[in-house]
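After this line comes subunit A, so read on.
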Amino acid sequence: MSLLELIDINVYISNLHILRGISYNIEAGEIVGLVGHNGAGKTSTLKTIIGLLPLRSGKIIYDGEDISTLPVKKRVEKNIGYSPEDRRLIYDLTVKENILLPCWVSSSLKKSTIEKNLETVYKIFPEIKEFSDRKAKYLSGGQQKMVSIARALITMPKLLLLDEPCEGLAPMLIKRLFKSFKEIKELGITMIIAESNPSYLKHIANKIVYIERGRVKEVVQIA
Partner candidate 1 sequence: MLDSTPVTMLAMNTLIYTVILALISVGLNMILGILRILNVAHGVFMAVGAYLSITLVRFFLSSRLPVATTYLALILAGLIAGVLIGFIIEPAILRRIYSRIEVHQLLVTFALMLIIEDLIKFIWGPQSQIVTEPYLYLGVLNIGGLSYPLYYLFLMAVGYLILLLTYLILNHTKLGKIFLATAYDREISVALGIDVKKVYTYAFTLGATLTTLGGALMSPTLSLQPGFSTDYIVLAFAVVVVGGLGDVKGAFIASLLMAFARALIVIVIPELELATVFIIMLFTILLRPEGILKGRKT
Partner candidate 2 sequence: MTATTTLLLKYFLSYACLLVVGFLTTRHIQFILALALIYSLVVIGLVILIGYAGLVSFGQGAFYAIGGYSVGLMIKYFGIQNAEILLILGILTSTVMSLVIGLACTRTRRIAFAMITLAFGMIIYTILLKFYRFTGGTDGLRIPLLKFGGVFPVRGYSLSLFNLTNEYFIIITVFIFILFLSERFIHSPISYTLRAIKDAEVKAVSLGISPAKAYLIAFIYAGFLAGLAGTLYAFLNAHIDPNMTYWTTSAEFVFITILGGGSGIPGAIFASILFLFLKTYLLAYTAYYWQFAIGIIFLLIILLAPSGLTGIIDKITRSLKKALTKS
């Protein structure tokens, strides 16, 4: 059974047909790349999975359960993590506060688990550990991206959605991020990474879904 099944997803934004019959599966433990030009529907797909965009028709099956009409909060409780395009941090909060924010609203995590998770996250992104008490607005773009991913990671989700994590970053930083993606995969976390450029993804993804104008163009199995 796949971890995530998208079945014939149709999504509209202000009467514009953004996603047209998207269907594909994601297996547990995979890294799946979602590749397409700007406006192809990558962000919308991820937003639909997390629940920020409602389905006009189609089904989303997560972990055997139909979550198509489940509200966002409930989907987050089922342990789906989301790191949006453009970081979207709370810039007046410290790095640590930004990362821990999802824990504060989660009723199920114990204090000891949270501390353990935070350590794991800092191990993956040691660069931001030293900034943990600084306000997020004082960090560089690349560091902020790491905080955004760390925030999505803090609950050790089953499924992690990353929307253009490497956008606007220097190649060295991108390589650095992809190394951390490998580490995240080793934790057993399934990932969907949306990118416009597939060249780096090809090295770590299990499969790449090419999306164009709201439709799946092709699915390329890599590993």
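Regarding candidate selection, all candidates are chains of the complex that A comes from, given by their letters.
Just so it is clear, a contact is a pair of C-beta atoms (placed from the backbone, for glycine too) under 8 Å apart; a residue touches a chain by one contact, two chains touch by 3 or more; residues count from 1.
Given the structure is predicted, the values throughout are model-derived calculations rather than measurements.
J.: Any copy counts here: identify which of 1 or 2 touches subunit A within this complex.
T.: None of the others touch subunit A; the one that does is 1.
J.: If we count contacts the way the header does, which residues on subunit A are in touch with candidate 1 in the complex?
T.: 50, 52, 72-73, 76-77, 82, 84, 88, 90-93, 97, 101-102, 104-106, 151
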